[in-house]
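Inspection log for the structure reproduced underneath, given as structure tokens.
Removed: one protein chain of the complex. Kept in place: all other protein chains.
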Amino acid sequence: MKNSRSSIALLLFFMFLSISFVYPAKKKQYKPCKQLVLFFHDVVYNGHNAANATSSMVAARDGVNLTNLGDQFHFGSMVIFDDPITLDNNFHSTPIGRAQGMYFYDTKNTYTAWLGFSFVFNSTDHQGSINFIGADPLMNKTRDISVVGGTGDFFMHRGIATLMTDSFEGEVYFRLRVDIKFYECW
Amino acid sequence: MKNSRSSIALLLFFMFLSISFVYPAKKKQYKPCKQLVLFFHDVVYNGHNAANATSSMVAARDGVNLTNLGDQFHFGSMVIFDDPITLDNNFHSTPIGRAQGMYFYDTKNTYTAWLGFSFVFNSTDHQGSINFIGADPLMNKTRDISVVGGTGDFFMHRGIATLMTDSFEGEVYFRLRVDIKFYECW
Partner (left out) sequence: MKNSRSSIALLLFFMFLSISFVYPAKKKQYKPCKQLVLFFHDVVYNGHNAANATSSMVAARDGVNLTNLGDQFHFGSMVIFDDPITLDNNFHSTPIGRAQGMYFYDTKNTYTAWLGFSFVFNSTDHQGSINFIGADPLMNKTRDISVVGGTGDFFMHRGIATLMTDSFEGEVYFRLRVDIKFYECW
């Protein structure tokens, strides 16, 4: 009888252990296994700022030229960028990496964009890259896109990045705050 | 002896339980944890349909203009779209969301495209977004692309979307049926 009881106790203990192994941050609790808050800064080429520009329009609707984002809420205008990533909201802070990729405006009656880009790190802080895609309804205070993969320090990571427009100046400069929450960390 | 037998029975029972925990829809059975069947409708701008067009060419090969998809099976022509998503195959049904992103034709000797886009929902049915990329060999009856992430109701989801051309009219209108099967649901 005693034997049986201790066996059952062990079993229950192990059952508990096993369950906590099987659901380790993945199922139903949704606590990030890693978090980063970063800023990046985009200066769009407008025909007069070649020295400072970090991005450039490369495609647009018929009749829209490439030095002006165009009417109809910039619908169809595509921008390729290589933007500095900083730890705070200061454009002049030392970059800790580069945000490289593209966005394009994709609605005729409001400002929305679609993003495909990477954060590329090569510093003592971080090595490797984080890859993002997703829809960005710019007029919302916060917008969620997908972290679909990563390399180096971010090997195989997945998660959600929340974008916030931290500042913008006309159609030339904007700064995004990016809250990255990884839910798969490896 | 009795104790031992019942311990072994318990162990076997638990073994079974444990295995069903560890392989919970993920390994080897491939049953979707969630499914959606939706339609979206693309009306390409051709120079004469500005009011109705939901998409526009924004890039093309040298010598191809932006109001005509061009020869060589449209090779190189890129389209940015903001298409209504409906529950049935009727263009005039109330949209439940928007399909936003891009596609481009990428073969010289047949019709194939590459897609990068999101389904964006903001209704009582669904909140959030689903992000897709993949190759679309248009001439096949069904084509599979990847669901690489999601946000909101589709937080961290992954899966497969099967595309079917449900209708097309010349080079101006097409309707895609999309069967989304999620295999990672969180």
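Chains: A and B, in written order; residue numbering restarts at 1 for each.
What we mean here is this: a residue touches a chain if its C-beta (ideal position, glycine included) is under 8 Å from a C-beta of that chain, and two chains touch if they have at least 3 such contacts.
These figures come from a predicted structure and were not determined experimentally.
Checked against the full complex, the one of B:91, B:155 or B:183 touching the unshown chain is B:183.
Summary of contacts with the chain left out: across A:36, A:59 or A:96, the touching residue is A:59.
Touching the chain that is not shown, out of B:60, B:85 or B:156: B:60 (per the contact rule at the top).
Contact with the chain not shown here comes from a single listed residue; of B:45, B:75 or B:174, that residue is B:75. Within the entire complex, the positions of subunit A that touch the omitted partner chain are 3, 6-7, 10-11, 14, 18, 21-22, 45, 47, 56-59, 65-67, 78, 80-82, 98, 100-102, 116-118, 120, 128-129, 131, 133, 148-152, 155-156, 186. Even with one chain removed from view, subunit B keeps its contact list with that chain: residues 1, 3-4, 7-8, 11, 14-15, 18-19, 22, 26-28, 30, 58-62, 75-78, 104-108, 112, 114, 116, 133-135, 137, 144-148, 158-160, 183-184.
One rule holds in what follows: only the chains that are shown with their structure count from here on.
Separating the CA-averaged centres of subunit A and subunit B is a span of 21 Å.
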